[in-house]
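Just one protein chain is left out here, and the rest sit where they should.
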Amino acid sequence: MPVAVPIEHVLALAGLLFLLGLIGVLVRRNVMFLLMSLEVMMNAAGLAFVAAGARWGAPDGQIMFMFILALAAAEVAVALGIVVQLARRFESLDVDNADEMYG
Amino acid sequence: MLALLAHPLAPYATLSLFIVVMLVAVGALRDRNVAFAFTLLALGFLLVVNVPAVLGTGSADVGDLLRVDGYAIFFMALFAGAGIVTTLLSGPYVTRLSPWPDEYYILLTTAVLGAVVTAAANHFVSFLLGIEVLSISLYAMIAYPREGRKPLEAAAKYLVLSGAASSTMLFGMALIYMASGSLAFEPMTELSANDNLIADLGIAMLLVGILFKLSLAPFHMWTPDVYQGAPAPVTAFLATVSKGAVFAAFLRYATDSGILASDAIALGIGAVAVLSMVAGNVLALLQESVKRILAYSSIAHMGYLLIALVAAAGIGGNAALGVETTLVYLTGYFVMTLAAFGVMTALSTDGQEADDLMAYEGLFWRRPVLAAVLTAAALSLAGIPLTVGFIAKFYVFAAGAEGTLWVLVWALVIGSAIGIYYYLRIVFTMIRKPGEEPAEEGIEEPAPPAGGADATIPRLTAAVTIVLGLAILAFGIYPTPIIDFVTGLTGP
Amino acid sequence: METAIFYIAALVAALATLRVVTHVNASHALIYLVVSLLAVAVIFFLLGAPFAAALEVVVYAGAIVVLFLFVVMMLNLGRTSVDRERGWLRPGMWIGPAVLAAVLLVSFVFVFWGTDAKTSGEMVGPRAVGIALFGPYIIAVELAGFLLLAALVGAWHLGRRYLEERRGADDFPEEEGANAEEAAPEASAEGNA
Partner (left out) sequence: MSGMDLLWLVPAAPLVGFLILFVLHDYLPKTVAAVVGAGSVGVSALAALLVGIDYYEAGAEPTWQLLWTWMSVAGFDPAIRLYLDGLSLAMTGVITGVGFLIHVYATGYMWNDHEEPEGFARFFAYMNLFVFAMLMLVLGDNLLVLFLGWEGVGLCSYLLIGFYHQDPANGYAARKAFVVTRVGDTFMALGLFLMFRELGTIEIQESLTLANAQWSGGDTTMALIIGLLLLGGAVGKSAQVPLQTWLPDAMAGPTPVSALIHAATMVTAGVYLIARMHDIFLISPEAQLAVAVVGLVTLFIASFTALVQTDIKRVLAFSTMSQIGYMFFALGVGAWSAAIFHLMTHAFFKALLFLSAGSVILALHHEQDIFKMGGLWRKLPIPFASMLIGSICLAALPFTSGFFSKDVIMLTAFEHESHGLVFWGGAAIAAFMTALYTTRMMIVVFFGGQRTEAHDSSRLNMWGPLLVLCALSLLGGWFGFGVVAGVLPDGGLSEFSHFSPVAIITMLMPFLGIFVGWLVFGRRIIDVEALAASKAGNALKRFFFGGWGFDWLYDNAVVRPVMWAARINKGDIVDWIYRITVAVTRGAHHVGSLTQSGRLRWYAANMAFGLALFFLIVLGVIG
């Protein structure tokens, strides 16, 4: 039972979710939370795609969403590998600890 | 067989096939050199067999996703070449990083696959997947060394920021799709006023993602840290193939969609170009780390390239010259950047990256040939005549002047003037004999000299580096082969 | 009725996401993330994209978030880390990001609000998606395979070191033939494919 929703409302939700994710990236120091925030941002982009697909009644939006899913999965896999290494070598998940290179 | 190879999809198919076979072979043969050999084979095949085979077919669309034309084939050759150079540089280096070099080569090959796909993309889906195959491979390559905190720090920074940039880019694509109903690279016509605004917002977000990957100011900040932290051959790859691929796709998108016709977008791009040229050169000025110098210099160089892009997008009327400029510039930039990082790779020893500028003091007297190559690379990056860098810069200058982009051209001139200082600083440091001048204040302990008598320099690395150094000079004196190749592929 | 569900789901998604970003406990934040994803799945369904909705639940909430949880547990982010998070999240830190986000949000809303278009209300079902996916987008599917392959190889390399050090094994690859099954992250990544 699909419904016709005003596009601006869906987009506003997607934009809001995206910005919440962005705030998370700017505020959190724990890498795990950074990665979660990234997931939120990507999910927001996926939502926007699905909404756009719904506007045009075409499958492309959903297909793009699927590729975003694949991308998210791939990124998380590598990212978590790096997190594990960070925890070992920096003995902390605080990204502010990883600031040895600057200037 | 030959007809099969001439199919526009053949390069991508064979490269994929090589990757799969390599996976099996690595598992089955359990020899450290298998992956190295396979990578060379795969990239060599791409360069020597695939590229000539598809050259004849001309422009061909593969579905909606890829456009295999002269432009894409040019970048295919360029990336394959740069990939081969990176592989050769990595050979002796990677075995020091980790006892398992196999994954490194697989990742390198997938990264090249991503890059060649990106350069041929004329659809957001292939654009996204190409870039991300490249980026995902790079995250792991940057974090490849099994010890040390810097590579990990670099990888973490790159991954998080790049992820944020990708998300922004995706959101932008979604907005563009929302407004136009198409994911292909094509001009957006007949949009309602409001859809137009949405599309503009989408383009802005898309650009943020692209500009980030190209490390242009103000989205450039990851660059020096990642360059410094990553292993030298990986940095070489990141600086060349990764940026080249994104730039190729960016240029194709900009010319196909005509986004720069919008004054606001053109203003934004122009501001980014000026900021990058100035910031990159100013920030490199007094750096003590050679990798950071090259990182900032690459920021400035990408700024120069934006001039070509603006020209190629038809601002000022000579779009063909802009495209030609981009290709020539990227070729030159590839050669000189790879040469510089090649020298750095050659000088890096176990657990000691040759990064500190002071470690290069007196290199001319210890390793004259490597020092000469680095000098050629530095002068070329500075744009001194009779190096390939001069040809490249002259092209940009001509493209800018032709398009009467005077503000950008002035920024180019000022940036280059500042740039000469730090490039020459590298050269003078290499000429100065250690101890001739008291060390500057604030340096607690002098870095051990790179390439000292006890350091062994891998023959292979040195040989590759020397070839690149000669190429810098050869193409500077006689650039016609490059120019002919470029115009032959993209010209009318 | 269905329109009301859309707005409720939207509200749930926004609030849950807000908690993801602000929560100090990683496990709880992940639960909120799942809630947010489920709410978005509902919205997908309402937008006429049941296939996307299913994938959102199965892959995103079911696999990716679980992967997160796995690492949270593996790294043992317990009470001390909650306290530390609380210490890191000082109120002053929110100001700058909030202002920036506000500027962006105002831009979004300003631009979006003039649109009078609505979603089509049609169902684009799994069949249509599948036909498109394995028709014009077949090359992209192959590429996605290589995307996951690259991630697999990368995660394998990064994770292998960790596991080996935990077991105190030597560095030589010859001895490490059989640990592929034990490397959790990449196994999951493969599962997503």
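First chain written, first letter: the chains are A, B and C, and each begins at residue 1.
What we mean here is this: contacts are C-beta pairs under 8 Å (C-beta built on N, C-alpha and C of every residue); 3 or more make two chains touch, one makes a residue touch a chain.
The structure displayed is predicted, hence computed values, not measured ones.
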Displayed chains contacted by the hidden chain, counting the whole assembly: A, B, C
Among B:Arg67, B:His123 or B:Lys157, the residue in touch with the chain that has been omitted: B:Lys157
Residue of B:Val208, B:Leu260, B:Ala340 or B:Leu363 touching the missing chain in the full complex: B:Val208
Identified contact with the non-displayed chain, of C:Gly62, C:Pro97, C:Gly121 or C:Gly145: C:Pro97
Chain not shown: contacting residue from A:Leu22, A:Val50 or A:Ile63: A:Leu22
Among B:Tyr177, B:Trp222, B:Tyr253 or B:Phe364, the residue in touch with the chain that has been omitted: B:Trp222
Positions on subunit B contacted by the hidden chain, ascending: 156-157, 160-161, 164-165, 168, 197, 200-201, 203-205, 207-208, 211-212, 218-219, 221-222, 224-225, 264-265, 267-268, 271, 279, 282-283, 285-286, 318, 321, 391, 394-395, 398-399, 401-402, 418, 477-480, 483
Residue numbers in subunit A that touch the chain omitted from display: 22, 25-27, 29, 34, 95-96, 98-103
Where the missing chain touches subunit C, by residue: 96-97, 100-101, 103-104, 107, 110-111
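The rule is simple: only the chains that are shown with their structure count from here on.
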Whole-Å gap between the CA centroids of subunit A and subunit B: 26
Subunit B-subunit C separation of Cα centroids, rounded to whole Å: 30
Where subunit A and subunit C are represented by their mean Cα positions, the distance between them in whole Å: 6
Sequence positions of subunit B contacting 2 or more other chains: 125, 129, 132, 136, 139-140, 143, 198
Touching two or more other chains - residue numbers and ranges from subunit A: 7, 11, 15, 21-22, 35, 46, 51, 53, 55-56, 58, 60-61, 63, 67, 71, 74-75, 78, 81-82, 85
Contact set on subunit C toward subunit B in their complex: 107-108, 111-112, 114-115, 136-140, 142-144, 146-147, 149-151, 153-158, 160-161, 171-174
Residues on subunit B engaged by subunit C in the complex (per definition of touch): 9, 12, 16, 19, 23, 30, 62-66, 98-100, 102-104, 106-107, 110-111, 113-114, 117, 125-126, 129-130, 132-133, 136-137, 139-141, 143-144, 146, 193-195, 197-198, 201
Touch list for subunit C against partner subunit A, complex: 2-3, 6-7, 10, 13-14, 17-18, 20-21, 26, 29-30, 33, 36-37, 40, 43-49, 51-52, 55-56, 59-60, 63-64, 67-68, 71-72, 74-75, 77, 81, 85, 88-89, 93-94, 96-98, 100-101, 104-105, 108-109, 112-124, 128-129, 131-133, 137, 140, 144, 147-148, 150-152, 154-155, 157-159, 161-162, 165, 185-186, 188-189, 192-193
